[in-house]
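My questions all concern the structure below.
Heads up, one of the protein chains got dropped from this complex, but the rest are sitting where they should.
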Amino acid sequence: MPSTTYLEAIREGLWEEMERDPNVFCIGEDIAEYGGAFKVTAGFLERFGTRRVVDTPISEAAIAGAAIGAGLMGLRPVAEMQFADFISCGFDQLVNFAAKCRYRWNAPVPIVVRAPSGGGIHGGPFHSQNPEMWFVRTPGLKVVCPATAYDAKGLIKAAIRDNDPVIFFEHKGLYRRIKDELPEEDYTVPIGKAKVVREGRDLSIVTYGAMVWTALEVADRLAAEEGASVEVVDLRTLMPLDRDTVCASARKTGKVLLVHEDTRTGGMAGELAATINEGAFEYLDGPILRVTAPDTPIPFSPPLEEAFLPNADKVLDKARWLYRY
Amino acid sequence: MPSTTYLEAIREGLWEEMERDPNVFCIGEDIAEYGGAFKVTAGFLERFGTRRVVDTPISEAAIAGAAIGAGLMGLRPVAEMQFADFISCGFDQLVNFAAKCRYRWNAPVPIVVRAPSGGGIHGGPFHSQNPEMWFVRTPGLKVVCPATAYDAKGLIKAAIRDNDPVIFFEHKGLYRRIKDELPEEDYTVPIGKAKVVREGRDLSIVTYGAMVWTALEVADRLAAEEGASVEVVDLRTLMPLDRDTVCASARKTGKVLLVHEDTRTGGMAGELAATINEGAFEYLDGPILRVTAPDTPIPFSPPLEEAFLPNADKVLDKARWLYRY
Amino acid sequence: MNAVHATSADAQHAQEEGLRAELAHKFLYYMSLMREVEDRIERKLYRQGKVVGGVYVGRGQEAIPVGSALCAEPEDVMLPSHRDMAVFFIRGVSARRVLAQYMGRVDGLTRGRDGNMHMGDMKAGVVSIISALAATVPVAAGVALALRYQGKNGVAFSYFGDGATSRGDWHEGVNLATVQKLPVVFICNNNQYAYSTPLHMQMACANVADRGAAYNMPSEIVDGNDVFAVYEATRRAAAHARAGLGPYMLECKTFRMTGHSAHDAAHYVPKEMFEEWGKLDPIVRLEQRMLEESWAKRDDLDAAQAAVKAEVDDAVAFADRSPWPDPATLLENVYQNE
Partner (left out) sequence: MNAVHATSADAQHAQEEGLRAELAHKFLYYMSLMREVEDRIERKLYRQGKVVGGVYVGRGQEAIPVGSALCAEPEDVMLPSHRDMAVFFIRGVSARRVLAQYMGRVDGLTRGRDGNMHMGDMKAGVVSIISALAATVPVAAGVALALRYQGKNGVAFSYFGDGATSRGDWHEGVNLATVQKLPVVFICNNNQYAYSTPLHMQMACANVADRGAAYNMPSEIVDGNDVFAVYEATRRAAAHARAGLGPYMLECKTFRMTGHSAHDAAHYVPKEMFEEWGKLDPIVRLEQRMLEESWAKRDDLDAAQAAVKAEVDDAVAFADRSPWPDPATLLENVYQNE
């Protein structure tokens, strides 16, 4: 198989699910004739028609709400937010309607909301956000953040087949940067399972999304520099959180560095720090540290954005410190 | 001075600020003639007129947006959400407009959004939520959660005088349950400062909102039971977070129990766990633990709601365990 | 016209009369049942502390859910708002289960997890509201989209109050439904207040129906206290939607004959409005018409009311016996298989 980009992997996963299950359909802004702002659904209109590729007015609440209504009826809508940043415009539908139907009245809402997120593309404060924590903290929603093309395809398929609402964050910076050889056959990646993407003994870096690649680079560099053996855990799903894999890694290495592109306060690292405290405190040989974006909006200008985003140098600094601790 | 309820304290603070500063005005649903769903603004219409007590249509986004517009013009709007649960309907205005104006274009948005939150009143999934973390994780917003009548009055005044957007969570369960003798004179309580409400040596309970009272009860009970000296820290403000006070307490007692009424995953306890790890790891004599509501919507029926909410028994169990650790 | 024709016309007329009489009895049953259940809840169970939390009733507005929902076909899907209890009865949900819902018991549609009208059952074709007003409007568009997608001939019935039309979700949902020409009947109960807020502080247009122009959507004003009028209008609206012509809105003018909720004395409503609208009580009007048209005698009506009371007595007893939810189940069903 030729090498497939992260974006193409999502497109393929979506396409195959549309082929497999006539209940799957797409809904969003500019997704039909235009094929979506990032062209994830390019060609879908020609293959599946307007019935299954539904262009909407600029109405994120209506997109979310219509997906919910169709989901309650047994369809499997895949809604696209043009940018994850606009998900706040349909927020109530997701956190209050979709998230609580099953618990309240036993009504499954099997929807997927695709949300292109993340920085590094000079998108500025409104085209670069990482809003995953709004949803991680909302019981009833699942939150997925793939880092690789393989996982992106396997997870979009799993999300579509899942019987709960899934917010699917696609990192824009990975869309065309990351590739994988993908299997010919149908496969899924289970929601709720983290993956140890590199085994190590001395230090764990727990992360997700684009920062997985940063962590891998840091693992290489710290090995070269100090002979350190760094384990990298890719969470892949933030909710439900695979606490076992995280704690197992913490128990094994005794030192944990948490990394995310999202801003610091109230970010995923906090939840992980609490989890590791609860599940591996006695194994810790050093403080649980975190490298994250600072608590600011995401600036536009390249030098500011670069200063804002975590990168390998920043992660390496903390990793080295913790390794030597 | 006669004893003043938490609700009355907020009302007084708001009233006095309206008297003090002609730029302060209120905007929200049913706040004028009706005086608000909880009667916080009862009598305001008669005193201040429709110009300064603005009833709106059912439009949380418009309430938030209009407050922002007026704030940009130099007024000091105090917007009321009828219940904190509806803040998700005006979400984008708060997290994307209000939060980012100062950073982006140096435009202060001195607004206060009052949001009656919290459970224990059989309000069910849509009238009991604690949505503070949506805002704590959004740089540019301040988040305040008073636990006492004294603080409620001092903080609403500080919030109104603050030049940044403040989300002011009022715990509905405290409205009429909690009282204080309030000073005659004008006073404020600084935003961003936690308070050690009970000094102790053996164990710290860090919490906020209604759970402060639970923590104090637990401190008494653990003292009686085991002779333990429990320190209780009331955060009062969640953002900006007073990390120093939290870490100082952790360094002093070496054992920290984090408590909140909000659900577990992605809750404030995570942020605190990370903060304490970073600032007091070497002083820890036991794992940082947390007692929170579980990750479910908030159920309506009294036996379920009781099982859902953290209470003194649940906190005491963990506190005892940690004390003996 | 010859004898045969005359006879068949007579027969048809008689048959129509019979159908109308039958319909009137159905109307009466459901309207009375709703009135009685809500009365018990608001005036007894709530005051006894057996119903807790927010209680909103539809007293005086019963003609709207009843007249409209009785037009619905089995495939149609209902999205009632918080003053439309009769929709549940018409969809086959018993008074027993509704009362158990209000009392937070396991036999309620949400098994105690939610209260009052916050309930639904997809098997009965009823979607639960959430508190956020108008949130069901975009959801109704999605339901209608699915009905069409699935090749069904069903219609979504989307209910809301006058105040809910101020919400962004309302606009987005109606706009999407009209652009997509989806089979939705929008049913507004314009009871002239939203909590304490009178209509003119909610919208600058005189009628909710005036909002229809913004969506090029046919919109009709209906006497919401005349159950026959609601029924006829809904038939027109549903036929329009079912024919693939897109959404249709009904503005049913009515009045909320109570406070906003059980704890609201509605001091802000001029007394005369209660008096004036009290004279237009939809159940009284229906009974009068039934007597006038000789569809029923006073005795029949009394018997019907007695039967409803008995049914509700039984339902209250049932609900009162229904177990409380087991706290051990608290964590179940947030996600599937948990």
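Note that the chains take the letters A, B and C in the order they are written out, and that residue 1 is the start of every chain.
Criterion: contacts are C-beta pairs under 8 Å (C-beta built on N, C-alpha and C of every residue); 3 or more make two chains touch, one makes a residue touch a chain.
Since this is a predicted model, take the numbers as computed values, not measurements.
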Displayed chains contacted by the hidden chain, counting the whole assembly: A, B, C
Candidate in contact with the missing chain, chosen from C:Gly58, C:Gly154, C:Gly168 or C:Pro183: C:Gly168
Candidates C:Gln15, C:Asn153 or C:Asn216 - the one touching the absent chain: C:Asn216
Contact with the hidden chain (one of A:Tyr6, A:Phe86, A:Tyr150 or A:Trp213): A:Phe86
From B:Trp15, B:Phe83 or B:Phe97, residue that would touch the chain that is not displayed: B:Phe97
Of A:Asn163, A:Ser229 or A:Thr296, the one touching the omitted chain in the full complex: A:Thr296
Absent-chain interface as seen on chain B, which is shown: 25, 51, 54, 56-57, 59, 61-75, 77, 92-93, 96-97, 100-108, 139-140, 142, 162-164, 240
For chain A, the residues touching the chain missing from this view: 29-30, 33-34, 37, 55, 57-62, 83, 85-86, 88-89, 121-127, 294-297, 299-304, 306-308
Footprint left on chain C by the chain that the document does not show: 166-172, 175, 178-179, 181, 200-206, 210-217, 246
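Quick note on the criterion: only the chains that are shown with their structure count from here on.
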Chain A and chain B: spacing of chain centres that average the CA atoms, whole Å: 30
Chain centre separation in whole Å, for chain C relative to chain B (CA means): 38
Residues of chain B whose C-beta touches two or more other chains: 85-86, 88-89, 125-126, 295-297
Multi-partner residues of chain C (each touching 2 or more other chains): 110, 113-114, 118, 130-132, 168-169, 334
